[in-house]
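A single protein chain has been removed from this complex, and every other one stays in its place.
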Amino acid sequence: MKFTASQIAELVSGKVEGNTNVEVNRLSKIEEGTDGSLSFLANPKYTSYLYTTNASITLVSDEFVAEKKFKTTLIRVADPYEAFSKLLEHYNQIKQKLPSGIAKTAIVSEDAHVAKSVFVGDFSRVGSNTVLEHHVLIHPHAFVGDNVSIGTNTIIHIGARILNDTVIGENCVIHSNAVIGADGFGWAPNENGSYDKVPQTGNVVIGDHVDIGANTTIDRATLGATKIGTGVKLDNLIQIGHNVEIGDHTVIAAQTGIAGSTKIGTHCQIGGQVGISGHLTIGNRVGIQAKSGILKNIKDDSKIMGYPAFDYTAFNKSYVHFRNLHTHITDLQTLKKRLEHE
Amino acid sequence: MKFTASQIAELVSGKVEGNTNVEVNRLSKIEEGTDGSLSFLANPKYTSYLYTTNASITLVSDEFVAEKKFKTTLIRVADPYEAFSKLLEHYNQIKQKLPSGIAKTAIVSEDAHVAKSVFVGDFSRVGSNTVLEHHVLIHPHAFVGDNVSIGTNTIIHIGARILNDTVIGENCVIHSNAVIGADGFGWAPNENGSYDKVPQTGNVVIGDHVDIGANTTIDRATLGATKIGTGVKLDNLIQIGHNVEIGDHTVIAAQTGIAGSTKIGTHCQIGGQVGISGHLTIGNRVGIQAKSGILKNIKDDSKIMGYPAFDYTAFNKSYVHFRNLHTHITDLQTLKKRLEHE
Partner (left out) sequence: MKFTASQIAELVSGKVEGNTNVEVNRLSKIEEGTDGSLSFLANPKYTSYLYTTNASITLVSDEFVAEKKFKTTLIRVADPYEAFSKLLEHYNQIKQKLPSGIAKTAIVSEDAHVAKSVFVGDFSRVGSNTVLEHHVLIHPHAFVGDNVSIGTNTIIHIGARILNDTVIGENCVIHSNAVIGADGFGWAPNENGSYDKVPQTGNVVIGDHVDIGANTTIDRATLGATKIGTGVKLDNLIQIGHNVEIGDHTVIAAQTGIAGSTKIGTHCQIGGQVGISGHLTIGNRVGIQAKSGILKNIKDDSKIMGYPAFDYTAFNKSYVHFRNLHTHITDLQTLKKRLEHE
């Protein structure tokens, strides 16, 4: 299937500059563009590639001003990255058709409530009293336990484990081998130094439009629910402890861990490999730099960094001095000696 | 099923203060208490909720002294958290019945030694020459390899992988998608810069009453065994390298990694996201703050923090100065200038 520059321009509300009839049939990065591919220029760092790319069409910003010759046909748009994303989505929709039906090797409990449009793949198992709404996709090797509820259009990928009592909203994606609803890590110490398990009787409740990355784990609550708000995006290999609550539209990068009972606000941006202690309150719109360790409550709109973390700018000021600490301490020792000899 | 305050008091050896006939049929957090629920007050931070809770019954400490009016019926006990945990356990035991039998879609090797009370769930596979003792539960999608031994009452959750030659004691719980017995990471460098695999021929040996979290990985030994002592509790997403040994009743929080051949003592408490280098010896009763990086042997009873880690109190003293380093260095530069101009 081929598209002309004019057709693409119409799809993305853009304006062609060059050959309106040139055709493309695939997408590429600007530095890997070839004859027949469509590319985009969003980050100014990549501008030099525009003059050398072999892509037939390149999406550029309305404000782009060329400083050299080039051969690609331009389509000018307000936001080239967004326009490219729109084309990608279009491409995906054409490529993918929704599967449906229950695979022969799948096991679906007789008393599960499964909408007709639902797909359950090979070797997957859906438990008792579980509700799967319209267009839910359960890919192969997945486990969906008892008393689970999964909303319309939600996708459970290969090998994900959705344990008993979990509630998942609409339009969510749970990636491969994620584990939702395993027991929280609660131990009551005995006098003899051993530990007794604190029963974990709560569940996990996930809002709409939530993405959960591959091999990420979200533990069920001791009591009540571990809560993931609407629009939350969790990357791979993240750990969410029992009774944690994450506010709407917060985004968390890979390998971050949040200990039990901590509450995170809305619209936060949390980097990778961050660790947040238990029983804390993190405000709204908080930015946490990758690898930070958080030991205290954090106010709304803070930007923090460090282990333990504090204000981002202050951390960096301190760290510049840390890097030069040998020089500073040598200076100090020189002064000290000089004064001692006075 | 309902219980009166008198009945609850008997179960937890407590003393009712209020309406001995009030009935409850579920558990709740104190801040989420409703008519018919039982709650508890253990952490003084939550005391204010006692005066507003709608829970019908609240477990409180013998020493609790109220400062305002409240409507909940109190049951006084020595340790409210422990009493509540006991009730939770009771609740769970009523709720859960042990499954048993081999699911039709499960595959159990003919020469496996499987006690009659054992449960093997859908799509699980139990290998050759493997021993499953009484009341072992192998939940769906789990893999138990060849020459494995699993002790009485141990539970293998959904999708856990217990690879060949692993030995697991009694009353253990292996959570979903954990991988026990994958090859250790051993590579012998060649002159040309590539690496040859060092064969990993040992196994993993796990004691009794051990919990292994979801998506945690424990590698088999190069030679001999990777050993996890009795009563050890490992949270989710932990990495245990080949030939590591962990002493009895040591507890480790999520996402911590322990490199090959390190020995950890008994009764240690290790925070989340800690990294411990290979070939080290960590003593008994050592406390390691979350996110620390350990590069040296650690003596018994140490409390450490930092990257690299050292004494906990010393680290925090240094860190206070680090936070104010800009002020200190400015002072230093002022002194230096002043002396230069004298």
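General remarks:
Letters A and B mark the chains in the order given here, with residues in each chain numbered from 1 onward.
Operating definition for what follows: a residue touches a chain if its C-beta (ideal position, glycine included) is under 8 Å from a C-beta of that chain, and two chains touch if they have at least 3 such contacts.
These numbers were taken from a predicted model, which means no experiment stands behind them.
In the complete complex, the residue from A:T53, A:T72, A:S149 or A:N177 that touches the missing chain is A:N177. Which of A:R76, A:K197, A:H242 or A:K291 touches the hidden chain is settled by the complete complex: it is A:K291.
One of B:T4, B:S37 or B:N177 touches the chain omitted from the figure, and that residue is B:N177. Residues of chain B that touch the chain left out of view are 105, 107, 123, 125, 141, 143, 145, 159, 161, 163, 177, 179, 182-183, 185, 187-188, 193-199, 201, 215, 217, 219, 223-224, 237, 239, 241, 255, 257, 259, 273, 275, 277, 293, 307-308, 310, 314, 317-318, 321-322, 328, 331-332, 335, 338-339. Within chain A, the residues in touch with the undisplayed chain are 27-29, 32, 81-82, 85, 88-89, 91-92, 105, 122-123, 140-141, 157-159, 173, 175-177, 209, 211, 213-215, 231, 233, 235-237, 249, 251, 253-255, 266-267, 272-273, 290-291, 307, 319, 322-326, 328-329, 332, 335-336, 339.
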